[in-house]
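Removed from the display is one protein chain of the complex; every other protein chain stays in position.
Presenting chain A:
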């Protein structure tokens, strides 16, 4: 109990029990719409409903046609995972030049690391994330001054 529709149907109120909530429609489950078999439906209303159904038929047929040439879900999964992850090739060049002995230290060291980063966007809630790091991410653990009181909290790492 307690989803939005149930709350509306039961008329939960914050005030005392003797105040009745405004009348609200009961939560209606999908029943294909319309009334029961005995309900009178006028000609115009029927015609409008048929027009609506005809539009729905066209829309469903269009979607069926789309599905005939649509790629399976594996293609969508692959696209999402590819967009979600990226490889960044970090090359760091180490140059060591010795004034004393140019022959021994005249070497270049290329380190190429392929870093598979799992998030393109820096995410402050992840234990491992791409940068740049923003110092304001940790404001929730910094000393806070307010007009009434001082408050601060420690990061778990402060106690380690």
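Following the convention adopted for this analysis, a contact is a pair of C-beta atoms (placed from the backbone, for glycine too) under 8 Å apart; a residue touches a chain by one contact, two chains touch by 3 or more; residues count from 1.
By definition in this document, contacts and distances are computed from a predicted model.
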Record-based protein name (UniProt) of the chain missing from this complex, from "Hemoglobin subunit alpha", "Acyl carrier protein", "COMD9 protein" or "Guanine nucleotide-binding protein subunit beta": "Guanine nucleotide-binding protein subunit beta"
Positions on chain A contacted by the hidden chain, ascending: 2-5, 7-8, 11-15, 21-22, 24-25, 27-33, 41, 43, 46-57, 59-61, 63-64, 67, 70-74, 76-78, 80-81, 83-84, 115, 117-134, 136-141, 144, 146-148, 151, 153-157
